[in-house]
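The complex appears here without one of its protein chains, the remainder shown in place.
Naming follows writing order (A and B), and every chain is counted from residue 1.
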Amino acid sequence: MRRVRRALGWVATRPAVQTLAPFALLVGAWQLMVALEVYPRAFFPGPGDVVRALGSLTYKGILPAYLQDSVTRLAVGAAAGALVGVPLGVLIGVHPISYRFFWPLIIFFQAIGDIAWLPILLIWFGFTLTTMTFVIVYTVVFPIIFNTALGVRTVPVDVVRAAQCLGASRARVLWEVLLPGALPNIITGLRTGLGYGWRALIAAEIIVGTSGIGFMMFDARRSGSVVEMILGMILLGLLWYAVDAGLLRPAERATVERWGLVRPTG
Amino acid sequence: MDDGLVIRGLSKVYHTPYTGEHVAAIEDVSLEIPPGEFVAILGPSGCGKTTLLNIVAGFLPPTRGEILLNGRRIQGPGPDRGVVFQSFALFPWKTVLDNVAFGLKMRGVPRAERERIAREYIALVGLEGFEHRYPHELSGGMQQRVGVARVLANHPDLMLMDEPFASVDAQTRMTLQEELARIWEARRPTVLFVTHDVEEAVFLANRVVVLTPRPARVRATVDVPLARPRLWQRLVEDPDYKSLVARVLALVRDPGG
Partner (left out) sequence: MIAHPVPARRASPGWRWLGAALWFAAPFAVLVVAWHLAVRLAGVPLRVFPAPADVAAALVQQVRTGSLADHIGQSLRRVLVGTTLAVATSVPLGVALSSSRILAALLLPVLRFFSVLAGIAWIPLATLWFGYGFGAITFIIFNAVFFIVLYNTLVGVSSIPQVLRDAARCLGARPWQVLVEVLLPGALPNIVTGIRTGMGFAWRGLIAAEIIATNAGLGYMIFLARDFYRTEVIVLGMILIGALWVLIDRSLLAPLERRTIERWGLTRVVQ
C-alpha cells in the first residue's frame, strides 16, 4: 500500500501529469454526461464521436488542408501586422508630440474593430483572401502598436543618453537602443496580437471563408454536425498553445530572458 | 584658454508654460578646466550640479551663457564628452565587450580592431574574463567599471561623471574610488566629477568647486595639492587631507551666500 502511495505521489509531481490531469477529468466528466444522456446526443456528442470525426476528416485530407489554410492566413496576417505595427509604434512612441496627436486616432480605430470593416471590405474585395488578410492585420496591429510605443517610451533615458554621448546618431540610437530596449514589450504585443489575430481569423473564416477551421465550424453548424464544431474548438485551443509554446516562448528565451530584462517563467 | 572646458556665465531657468512658473537652477556659473585636470563639483542635493553636468554633456540646453570645449561651442551630446551615469546605463542586450566597444563601433572602427581596444580597457578596469557576460550578471561595482571603460575606450576630450558611485555600497565605493584614481593617474583624462560626498571629492580631485544651494552659483574653489598615488589607507591619516576636508565641508555647509 505504501509503495502504491509513493508511486502515485511521484506521478502527481510530473509536470506533464499536472497539465493533463484536469483535462483528463474534464473529458471524463464529458463522457459521463454523454453516457447519461444529459443532453440529446445530437446536440451534445461525446469524446469518442469527436475522435472519430478527427480520424475521418484527416483520412479524407480535409482537416490537414483546412489546418494549413488557417495557419497560413494567420502567419501572413501576423507578419504583415508586425511589419506595419512595429514601425508605427516606434513612430508614436519616440516623440511626445506625435504620441499626443496619433493617440486619439488609434483609440478610435481600434474601437471600430476589425469586424465592422467587413461590409466595406466585402464591397471592395469580395470574399477573397485580401479581405481576410486585412481583417487579421487590423486586429493584430493594435496591441503591437501599443506595446511597441510603450516599450520605446520606457527605455531608460540614461541608456539613450549613454548612446548619444558615445557618438550614436539618431538612426543608430533607434536601431541599437530603442528597438532592443523595447523588445520585451514588442514580444508581449506580438503575443497579444497573435491571440487576437487567431480569433479574427476564425471570425473571418466564418463570415467570409471557403476553407479553414473557422469555416469548418460554421459549415458544421449548417449541416448540424456538432461533432465538427467541437472538434474545431479543441483544435483551436491546441493550436494556440502550440504557437505560444513553440514560437513565442523560445523567442523570449533567446532574447529578453538572456538579457535579464524579464524573469524566466516555466 | 583655448584648450579644455570653458564655461562662461552659465544660467539655467526652468519655465513651465502652463502656469508661468520660473525656477532658476543655475545662476551665472563660470568655470575653466584645463586638459588633464580632475575637477570635482560639490554641492548639497538638489543644488543643480547634475543639471550643470547635463548641460555640459549636451542633454539640456542652457538658458544663458556659453560653453566651449577646445574652443568650439558645444551643441547637443557627442563623443567628445563621455558620460558615466549613476545608474550605470549599460546596454542590457550587449555583452561587456560590446558595451565597451560601442563608441568605437559608432565611429566605424572595424570589428577586430575595436574588440582589441575594448579588451584593453576591460583589463584596465580589472574585468578580464568577463568580456562575454551580460550586464545583469554583474554586480553594481562591476557594472560601473564597465561604464568607465566604455567611456575611456572612446577617448573623449572630457569625461563627465554624475555621482557614479552613489549606487554602490560603501566598501565597493572605496575600492572604485581608488580604481578611478589609479586609472586617472595612468591615463590623465580631463574629468568633471559631480558628487555630494566631500571626502570623495577631496580624495579624487585636483580641484574642488563648491556650489551654493539652488540656484547654483560658484561659492568657492579649493585646490587639492595632495600627493599621488591616492590611497585611502594613507589619506585617512594624512593631516593635510583632513584639514582640506574640514575646510570644504565648512564651505558646503555655510548658510551664508
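Note that in this section a residue touches a chain if its C-beta (ideal position, glycine included) is under 8 Å from a C-beta of that chain, and two chains touch if they have at least 3 such contacts.
Keep in mind it's a predicted model, so treat the numbers as computed, not measured.
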Study note, to complete from the structure: Of the candidates A:Val11, A:Ala65 or A:Ile112, the residue in contact with the absent chain is A:Ile112
Review point. Which listed residue, A:Leu122, A:Leu174 or A:Ala251, touches the chain dropped from view?
Key: A:Leu122
Exercise for review: Using the touch rule from the top, list residues of chain A that touch the missing partner.
Suggested key: 18-19, 22-23, 25-26, 43, 100-102, 104-105, 107-109, 111-120, 122-124, 195, 198-199, 202-203, 206-207, 214, 217-218, 220-221, 224, 226, 229-230, 232-233, 236-237, 240-241
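Keep this in mind: only the chains that are shown with their structure count from here on.
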Practice item. Round to the nearest whole Å and give the separation of the Cα centres of chain A and chain B. Key: 48
Point to revise | Residue numbers on chain A that touch chain B, as the complex places them | key: 156, 158-159, 161-169, 172, 176-177, 180-181, 183, 255, 258-261
Review point. In their complex, what parts of chain B are in touch with chain A?
Key: 57-59, 76-79, 81-83, 85, 87, 89-93, 102-103, 106-107, 134-137, 147, 150-151, 154, 156, 160
